[in-house]
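In what follows, a single structure is set out as structure tokens and then discussed.
For this depiction, one protein chain was excluded, whereas all remaining protein chains were kept in their positions.
By letter and in written order, the chains are A and B; residue numbering begins at 1 in each of them.
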Amino acid sequence: MFDTIAQQLIIGLTNGMVFALVALGYTMVYGILEFINFAHGDVFMLAAFLALTLVGALDVTQQTPPGTLAALLLGIVVACALFAGGLNYAIDRVVYRPLRRAPKLAPLVSAIGVSFILQNVGLFWGGSAMAVFGGGGQAAAPKAFPDILPQTNLAASLFGVETKLTLLPKDLLVMGASVVIMAALYGLVRHTKLGKAMRATAQDPNAARLMGIDVDKVVGATFLIGGALAGVAAVVYSLYINTIHYQMGYQNGLYAFTAAVVGGIGNIPGAVLGGLVLGLVRAFSDQFIGAQWQPAVLFGILIVILVFRPAGLLGSTAREKV
Amino acid sequence: MAPAGGTLPWRRWLRFETIALAILLAYPFLPVLDWGIEAATGQAVRIDRQLVNVFIFGLLALALNVQVGYAGLLQLGVAAFFAIGAMTTGVVTVEKYPFQVGLWGALLLAPVAAGAAGLLLGAPTLRLRGDYLAIVTLGFGEVMRVVLLNLENITDGPRGLNPIPEPWLPPALREQLGGAGGASEGQLRTMYYLALGCLVAAVVCFRLLEQSRAGRRFVALREDALAAACMGLDPARIKLAAFAGGAALAGAAGCLYATNLTTTAEPNTYDFNYSIMVLCCLIIGGLGSLRGALLGALLLLGFDNVASPLLTRLVQQAIGGESSHVMASFSNWRWIVFGVALVLMMRWRPEGLWPSSRVREELHESSGGPA
Partner (left out) sequence: MSRPLLEVRQLTLRFGGLTAVSDVDLAVQPGQIAAVIGPNGAGKTSLFNAITGIYEPTSGDVLIDGLDAREPLTRRTLASFAGSGLLLGVLVLLAAANVDTLWAAVVKQQAPTAFSYAQAADDALTFLLAAPRLEPKLGRFRVVTFDGTVVLATEKTREAGLVRLGEVRAQLPASAHPVWVQARASAAAARTLRVVAFLVGLALGAAGAHAVWRRTRRTPTTVARRGVARTFQNIRLFHNMTVLENVLVAMDRHLGHRVPWTHASRLPDLLAPAALLAVAIGLVACLRPGMGGAESGVATGLFCSLGAGIFGWLWRIGRRGSFSAAALVNEAVARTEALELLRFVGLDTKAGALSKNLAYGEQRRLEIARALATRPKLLLLDEPAAGMNPSETVSLMALIRQIRDTGVTVLLIEHHMRVVMGISDRITVLVYGKRIAEGTPDEIRANPAVIEAYLGAEDASTADAAPTADPAGEPAHA
């Protein structure tokens, strides 16, 4: 029983960290623009396809020596982060920025449109089967992402006792990478000039503009950073889950956004907390209720939290300006 | 000037719709277009068969319009209510279950079930911030799909419940409808007139709703919910009514859909993409516009069922022979086309192709004025 619970804790935390990384992108954009960037999950998905392509092109395998492997992995992470950040920035620049003053529905619908375009690109990129998208027929099969990290079980050596627990290097990689990135992000938002400008813009874009802050630049930077986080998350996710699919952006995006809402949208620590809560709930419900009911359980938790704390776990209620 | 009794604009509005209705009523017996196309290309087509889908899809679009267009709720899971309607129809009509109330009973029960689900979902969540509703409805859509898949004893899982019996009609009437075409023709025409009848009834009701007190409430709520609340209107209750009402109509559409297919279909049919397709109809046609929603349904299904296969054939001819490459089939470009359409519409024509005048004013108001 202890083993089971500990194992689910590990699974929950690692999954939660990945959710949190994606959720950060949602929450940062929402905090500033008050709009759900539906395309974010699909940026994540495309970055995963880029990672797969790079891993194939660079011929990274489990046999690659550790030093080279680390260097190549770092390169892939940077490339994916740059790609996803750049893509996210470009989407904002081309699609969302002209709609800043439009009614709220306009950027949101555009984001759904962009999400579809990216999903379709993902289908072309990764799809091999003659697939009929959406409306019936055979959907494109998931692509296997090679397991390039060593498979040694660290649990026994770490705790010094014989257990049935599995703790792979990739678990540690996910947690380590996520913690480092989140700490860096927190430092950026708290202690740099850009971070201060971001917080000011989130509170009141007009006042920020009057104070001489270039709001467009801040928003652009937010999209860039959020996208880069999604890029890193994509590599981490692919290494961890080992399967990628053109619709994984929607699935993970849904969970990540739920995590952001659970934690309190617009709130960076909230997104991390929400991600962890969701990851843990998911792991334990898979174990004790059944994996097929996973969405129902998570959705139930979301509703319960929203009923009791409408602004999320860490969020504060916004007041309407009268 | 607001219409005093609504008589004058009502008649003006009717002029176009009456003609369209007259053509549609006569079409199954006078399929002029079918003959024309057959004469020109030598291919037999059945436009009335497609029109049944357009009617049902149009009904679904009108249902979503109540929620998104009228009440301004961001509902991204309309397929869930559609699915509930279809499943209810399946459960209460198929032979393996003892209820067997037939289509006419199902047409009453399906909206009740879907409306109840809307009420249950809406009551705790409609007071939340607008964007949260998006995630709640999105999640509900996903959950409903999964639940229908997993409750295999009830819904037969991926197989779907079937066969759903065709609607009962007095035998004499049935024979009249079938004409020379016999039973299958009779079935098609029954569905055709049934779906058309439901659509017309819905359009008439919504047209009246827009001019009535309820319509005024919706406009006030969309324009300034806080001011409306300060005038004693209860935004939460109005939204809940719109949400449950829209859900019920979506359920009715689901009932017709399942009856038309004679199966409840695989639960995976009713996924996020389906919900968004319906939203696409509204956006392309014009939010809050009845004509727009129907135009959107026509365009969308026209693209899917007519233009897309045609283009695929052209592309295949152009590149010479059958290609199995994923990009060679035009239907694989479908979501790029929809995505680009959405983005362009939002940028250049946010009010849609055939907007209602009121919504157009509202949109231009908020894009011009201060946020």
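Structure notes:
Operating definition for what follows: a contact is a pair of C-beta atoms (placed from the backbone, for glycine too) under 8 Å apart; a residue touches a chain by one contact, two chains touch by 3 or more.
Remember, it's a predicted structure, so these values are computed and weren't measured experimentally.
Of the listed positions B:C230, B:L314 or B:L344, the one in contact with the omitted chain in the full complex is B:C230. Of the listed positions B:R189, B:R217, B:K239 or B:R291, the one in contact with the omitted chain in the full complex is B:R217. Within the complete assembly, residues 204, 207, 304, 307-308, 310, 319-322 of chain A touch the chain that is not shown. Although one chain is not drawn, its touching partners on chain B can still be listed: residues 1-7, 10, 14, 95-98, 100, 120, 123-124, 127, 150-154, 168-173, 197, 200-201, 204-205, 207-208, 211-213, 216-217, 219-220, 223-224, 226-236, 358, 361-362, 365.
Here is the rule we go by: only the chains that are shown with their structure count from here on.
Computed centre separation for the pair chain A/chain B is 33 angstrom, with centres defined by C-alpha atoms. Those residues of chain B that touch chain A in the shared complex are 74, 124-125, 127-132, 134-136, 138-140, 142-143, 146-147, 149-150, 226, 266, 269, 271-274, 276-277, 279, 283, 287, 304, 324-327, 329, 331-336, 338-343, 345-347, 350, 362-363, 366-367, 371.
Taken in their complex, chain A has these residues touching chain B: 30, 34-36, 95, 98-99, 101-110, 112-117, 119-121, 123-124, 127-136, 140, 250, 254, 257-258, 261, 265, 292-296, 298-299, 302-303, 306-307, 310, 318, 320, 322.
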